[in-house]
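Left out: one protein chain. Kept in place: all the others.
On to chain A.
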Amino acid sequence: MSDYRILNTRAPRVDAFDKVTGKAKYTDDLSMPEMLFGAILHSPQAHARIVKVDTTEAKKLPGVKAVITSEDTEGIAFGVSPARYDEQIFASERVRYVGDEIAAVAAVTPEIARQALDLIKVEFEELPSVLDAHLAMDDEAEQLHERYKNNIVQQVHWDFGDVEAAQKEADVIRTDELTSKMQDAAFLEPQSALATYDQGYLTMYSSTQAPHYIQRTLAMALSLPLHKVRVVKPAVGGGFGPKAACSSMELATCLLAMKTGKPVKITFDREQVFLHSRARHQFFHKMTTGVRKDGTICFLEHEALLDGGAYCSFGIATVYYAGSLLGGPYRLENMKYDGYRVVTNKPACGAQRGHGAVIARACFEIQLDRIAEELNMDPVELRLKNVREAGETTCNELYLSSFGMKEALEAVRDSAAWKNKRDDQPDGKGIGAACGFFVSGAGYPIYYSKTPHCTVVTKLNEVGGGVIVESGAADIGQGSDTMLAMITAEVLGIPLSDVRVMSGDSDLAVDLGAYSSRTTLMTGTAAKEAAESVKAQILEVIADKTGASIDDLDVIDGEVINSKGDLNIEELRHDFRMEHRGFRGIVKSGNLTFNEAARVAFIDKGSIVGTGKYSPPKLGGSFKGAAVGTSPAFGCSAQIAEVDVNLDTGEVTVEKITGAHDCGFAINRTQVEGQMQGSMMMGMGEALMEEIKYDECGRVINANLAEYKIPTSLDMPPLESIIIESHEPNGPFGAKEVGEGGIMPTIPAILNAIYDATGVRINELPVTPERIRTALRKAGKVNK
């Protein structure tokens, strides 16, 4: 058991009641007087020149208040990485995917807005579309953007250590490939935005993961002073990455509000969620790995091609992550990486849980199993032989300040009875293991800046007792508000119910947002600092008033305690009681309460505010792209999956997943397990079901949650979640990430188990029953 009273417990989430009772307000629940409804016209063509956009008829429709096109946007370019601003609010000359935005309408009802869209006439001149990432790089291929030669947005060429020399040392060298499909993040809440423009101030309510980035993009694209743009994040029903970037829809909502002077709301339907996408790229990985007979990994040569759809979005970071995060968790001193991120005429891809690294990890972990088989070695043993420990630095200069990889792998091995099950399984049953590695917060913001990554302002309630934590952090369902409340309550020694968290509002504080698994480590550190400051300010006054030494004072369970004996509080208490005539429940005896102390401190000093910030130390090497993959800490995880494969139909039943994750220290044990389980569920879907399907014209044919399949609760097997705590020195109370790292081992663990069950290797995700049957047939394992 820990010494903490609040941390490391299973305290209920601070938003649980509102979420469960339906009281929580999401963006689409918001309404304002005179609010207009917006709608967006999407391109029906994958690739075409826009000859003419005629909005005359649409503007005439009664109830329509504004129709806007690229003519209203002054050719503004925006995007995610400032070096690749390749998006426009509305396409002006060409559309680049089925779904590209062409115009937007604001009207008095959603129906009229949609009707107006039908009245907008667009004349296209069709262009050849590029739907295949490999063909996109051909010299003859149609070029989507002038700036991207051969349709390549970004390439990476890294060579760490000495791969050539290492090749000579290797006894076994294998080359393997893995291909995935574009995915959808399948969050429950479709994107929604509501904008108001009043006396030069723009306020945007949006279902975003990153209010700060949205604020910056809006100010830049709409030429508004940054301080006059406020972005507020109401309750958000999941993000997983695609909600981290500012979208055309958000910008269009603002433009319509500015143009009409009325509040305007736009909410995507599910099809639009799929068209807008910004979810997981399609990856093509090829890896060559060499090991010595004893299992020591000598080198990795890695080629990756990423199909990112029509625009860059987070693509630069994605292609860097795909290479850099193979630097851990194993001792791999020689690593070569050649990565390419291309554009094609499909919905743009961006970041999704495990950004860039998930499929690369899957490919590598599957390959390790194949190598283990060639070496006749237990795959868990092979991994244990190579895992790094705390204090080591990877070949690409990632420093592992804490690292419970070995503990995690041993924990799942033992808990899942790996040895027995591995040796002794009937045909069709299989068990597989894999590890994972992920950042605990990106070391650098997405735009060049020395800004703190977050600030927290904690204010003592002036009337005495209770604090308000003000933060820009985005709780998108992962529970960061609860984390902030728990840290604050722990530091101040007060009950959780006395802490109120206000967050997700760019007016409150700066926070880069909910991505790269950064919030607990970074915003948690800032919250701790802010609370410590508040506490010090209060105790200073109490020390002064009572004559005690501040070093002897502490707040425990809501009471001020003097470790050196009694406190002289008579006079303080007298004043407090006099102030509260008629109030009930005022303490008469015993220790000075936090409420009393807070009031005394306020009377003495005025408002008591503590602030905290987090700025990472300088991280990473000096090679090109070294910034991506750097982090103040790294999480790691191991999982074992057990499957039952029906060899006749190819159906896979995942029977159990045992996972262990090193989160440094569990601020809230239930939430850590929740993130682990959510990751396993998402990974399972990606391994077995999830795939965006296109027709030959580049249209998504399964743009709904009926035909884009994710696991339901009935598909989920028992999940065992083992928490490993390695006490991260750079995290608050030793905490680091659990949000994304947990997805890393799931896909390869399941695929390795499927191989164990079937004896066939499948190099294409998702591993559907059909692909299993095809592989079995190829291997001559199908009678008939």
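Throughout what follows, contacts are C-beta pairs under 8 Å (C-beta built on N, C-alpha and C of every residue); 3 or more make two chains touch, one makes a residue touch a chain; residues count from 1.
Everything that follows uses one rule, which is that contacts and distances are computed from a predicted model.
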From "Isoquinoline 1-oxidoreductase, beta subunit", "Cytochrome c oxidase subunit 1", "FAD-binding PCMH-type domain-containing protein" or "ABC transporter permease", the hidden chain's UniProt protein name: "FAD-binding PCMH-type domain-containing protein"
Sole contact to the chain not displayed, among A:P329, A:P711, A:P732 or A:P745: A:P711
Per the touch definition above, residue among A:R13, A:R230, A:R341 or A:R773 touching the missing chain: A:R773
Absent-chain contact - pick from A:V20, A:A77, A:V463 or A:I701: A:I701
Where the missing chain touches chain A, by residue: 109, 111, 646, 648-651, 688-689, 693, 701-702, 706-707, 709, 711-715, 768-770, 773, 784
